[in-house]
Each structure stands twice: as C-alpha cells, then as structure tokens.
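All protein chains of the complex are present and in place, except for one that has been dropped.
Showing chain A:
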Amino acid sequence: MVTTLDKVDVVTVGVGWTGGIIAAECAKEGMKVVGLERGRERGTSDFAIVHDEYRYAIRYELMQDLSRETVSFRNNRKQRALPMRQMGSFLLGEGLGGSGTHWNGQNWRFLPYDFEIKTMTEQKYGANKLPAEYTIQDWGITYDELEPYFDRFEKTAGISGEDTNPFWGKRSAEYATQPMKKTPILQKFETASKNLGYSPFMMPSANLSEAYENPDGAKINACQYCGFCERFGCEYGAKSSPEITVVPTAKNTGNYEIKFNANVVEVMKQGDKVTGVRYFDTVSFEEFIQPAEVVVLTSYMMNNAKLLMVSKIGEQYDPETGRGTLGRNYAYQILPGASGFFDEKMNVFMGAGALGMTVDDFNGDNFDHADLDFIHGASLSITQTGNRPIQTNPVPPDTPSWGAEFKKASIENYPRTLNVGGQGASMPHRENYMALDGTYKDIYGVPLLQLTYNFTDQDRALHAYLTEKAAGIMQEMGAKTVVGGSPISDYDIVPYQTTHNTGGTVMGSDPAISVVNNYLQHWDAENLFVVGAGNFAHNGGYNPTGTVGALAYRCAEGIINYSKNGGSLV
C-alpha cells in the first residue's frame, strides 16, 4: 500500500549542500519545502568523539551503507559490470549534510576556460586538437554569468582565502574571511614554487580562519587545525557544512521539513510535468508518495542520474550511436603528483582539510598546449590535512610492503614525507558513461547505476606531464628523494582517488547534448530540476563543490522564477 501525502511546493531528494541551498532559498521565499533524506539526522554534537581514524576514515562511519545500495562498474563495454562491493575510489555520502559533512572544504571556482572549453580550445588550437571521441562541449553559461552565484556560495560558507592567483576568474569581492595559517610546511612549497617562477597562493578554504556570521545569520567557528577533517565531521562547527549553514537557515523560516530515512526510488511523471516522488521509509519499508509542484534532484550526481533513468525521464545515452544525453559525459579526475622524502621531521599530523597552497600555472589553458597532445591541466598543491597513522605509511622505493624493513622505514618516514598533488582535469569520452545495470539491484528492487569508465590517452598524457611538474617543485623543496607518481594505466575502483565524479546530467544550451538548461531545469519536464556535479560537461582541475554550490544558487533562482511565472526559464 502506498500512502499519498499532502502536496508541497518543493521536494528535494537528499539533503547535502545542493539540497540545503535549494531549501534555504525557496523557504525564504515562503515556499513549503520538504527534504527527503535516506540517511539519519546528525550534527556537531555527534562529533565529540570523532578523532577516531579507524571508525571514520577506514570503516567509513559517515558514508553510504553499501549493503543497501551501490553502483556497478566495468572499464569498458566488453567487460561484465560487477558491483562495487566495498567502497574505495570515491566515498558516497549519506545522512544530513551528505558529503558536505565530511569533506575537506577545499573550495574552488572552475576557471573561465572550463565553461567555454570547446569554443576556446578551437579558437586557439583548431577544431582537431582532440580526436572526435572526446565529447567536450561548452556549459551553456559563462564564468561571468556564474560569478554572482559563486560569490553567494562563498559568502554562505564563509570561505577563507586570498585573491592573489593571477590565473583565476575575476572576483567581484574579497573572500569572506582571511586565509588560513601559512605553516612552515606550506612555506616550503611557497618558496620552491616562487623560485621556479610560479605563483603560489593560499588554497580557498571552508575550514574557517576566523569566526564568521554569514548573510543568513548562521555562525561558523574558527578552525582549530585538529587534523581530523576529511572523512570526519567537525566537532567545533568550524568546517562549513550544510547542517550548520543552509539547513538551519531553511528551518528558521518555518517552511522547511526534513524527513529522514526516506529513500526515494522514483520521480513520478505525467505528460510533460513531474508530479512528485515515491519513497520508502527505510525503517518500516512503508511506501509513500510525496506530491510537489517542483521536484529537485539533489541526491549526488550518481543518484540523480539513476533516478532519471529508473523514472524514464529523458533519453538514455547510447555509446554505439552517440544518441541520448542521460548518462553521457561521465568524467572523473586523475591525480598526478610526487612524494618527497626529507631529512627533517615535520608536524605532518597537524592540519586542516583545506590547509594548503596551490599553483595554477599548469591548470586550464594557463600554459600553451600547442605542442602537447592533451588539453587542460591540473592545480598543483601541497596540503597539510593531518596525516594519520593507519593511512600514512610512506616508504621510499624498493622498500618491502611488510616486515622489519617496512616497519622501520614507515615509522622513520612518517614525519619526513610530503606530497605535491595535482587534481587533473578529465575530458569526457564517448565510451565513458552511466546507465542502469541489467543484473544487480538495490534492496528496494531498483537496478543499480552502472559506470563504464576508463582513463583515456588524454588523461595519460596530462598525468605524465603534470607529474613531472610536481616532481620539479618537490625537488626544489629540498627533498632528498623525490618519487613521481607511476604512470596511469586502467582506472581501478579499489584505491581511494577522489569523490569528484561528474557528468551524466550535463547542463547546456542545446537539448541534443544536455539534460538540463543553464538553470538546471530539465528539458523534458519544466518543473523538474537536477543539481550537482552531474551538470558538469567535463571535469576541471579543482575540487567541484564551489562550482556545485554556485550552480545550486543559480538553480534556486530559477525555481523561484518558475514558481511565479511557469514555463521554460530559457
């Protein structure tokens, strides 16, 4: 039996950054908003005993319960897709705040080049810079158009930073708070990269350098550099997260309700509009329908795509014919980098998730690609996030991975090793995409989302080039041994890489190659909005959330306009 609930103005599926932002903005406008979140309620008071590497970082306490639902994966269409039985390559969020609770807080705006990548690449390097199987395209919006929304998100989150990077887009305002502390480890990177003629700057951070009150009146405290940030919630309320900012803002209006343990399995559609969503109470397994004037998918890019697929909204992408848009342009990231082994001991166990310095000299089109067989690049950073002992066992090359020699070397090098790491942009490819799995299901009987993904030649070339640049910085930093990352071959879903998955519900100005318009309104259903890194037409050289947050503010504006005037927003 399915119980149909009272209709609301807006329902969001999932309550992370995207769901929280939509809720706050719509609720402030007087709209009645319901957030359906499959996980539990949680917040700062639950993080008093969070400095527990084993529970949170190794056993993924705050993340998705894969026994209920996972994704399946294969490297190419010839392989049989198999379920990701254990989390690894990326860590899916679950519970109030989503991944925004346990993120690092490295907060970026994608480069102006990213939004017009096809046009700019063709202008400068001609139409055939990349082979045709790379499906790069413009985003249907420019950096300048998105700038006010970037600013909005950064003020909400109170981002700490400095505007000294010569390569990024023009900012309309200073950062909300001062940059974080430039620690001795960061200074090593700064000096070395300056010596090499690069332009280092403090990484924009959502671990706030000082206490801050945002424009909505939400308060965020000052980071204590506790060293347990990524994969942990912040016990100080000092890491900007949905549950300490946009969620209370939405609640304070009196127009917002969150239903926990509510797992959405379908978006209901009638004609060219959606009517609401169907969900399971994960405790009682009762089924409900939540009718709504506007449905917003804010359930991370993977669940967003999956829900559209199971609800048969939009045309599934087919790599054979190149037709269809849903699931198209799935992209990831590649991680060029270098480790350096030093003589001196450093305070590597102290830190914060977004404590770092970066150079953008080899990101985007900030350097000439005329003689290179790839486009785009990577931000190269040093971060001091707090190295914890289970996960950090650095040993120089040719050291065994266990036994007496390993023990000595890993203990000796633990405080003596630094890394310069890149986040390498990833270009979409015809063969990399998402679909529904034909075999495996979640516990609600819904097919799993299936990823078909491998690194491409473009990725391999970019990785090799950037690894050398990272090694150069490390050399200049004075490491006695520098070890560059090994060349990449096939994408492997086992080791953690990044939770920076993109694409599948791409935004754009042409419905033939995009799922949503530049207000993230679905081309096939005007009261359906889809928000997240799934909107990215390719993946850039930074973490995604700054750009995701900006898009969410843009989308909220669209929803508010739509609720007044109806129709297509473009």
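By our rule, a contact is a pair of C-beta atoms (placed from the backbone, for glycine too) under 8 Å apart; a residue touches a chain by one contact, two chains touch by 3 or more; residues count from 1.
Going forward, contacts and distances are computed from a predicted model.
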Given that one chain of this complex has been left out, which of "ABC transporter", "Acyl-CoA reductase", "Gluconate 2-dehydrogenase subunit 3 family protein" or "CobW/HypB/UreG nucleotide-binding domain-containing protein" is its protein name according to UniProt? "Gluconate 2-dehydrogenase subunit 3 family protein"
From A:127, A:173 or A:494, the answer for touching the chain not displayed is A:494
Looking at the whole complex, which of A:1, A:49 or A:132 touches the chain that is not displayed? A:49
In the full complex, which of A:222, A:289 or A:372 touches the chain missing from this view? A:222
Looking at the whole complex, which of A:268, A:346, A:372 or A:464 touches the chain that is not displayed? A:346
Residue among A:59, A:77, A:194 or A:480 that touches the chain left out of view: A:59
Per the definition of touch given earlier, which of A:128, A:270, A:401 or A:486 contacts the omitted chain? A:401
Even though one chain is hidden, which residues of chain A still touch it in the full complex? 43-45, 47-54, 58-60, 65-67, 69-70, 73-75, 79-80, 82-86, 88, 181, 183-184, 210-211, 218-227, 235-238, 243-244, 248, 344-347, 349-351, 388-390, 393, 401-404, 407-408, 411, 414-415, 439-441, 490-494
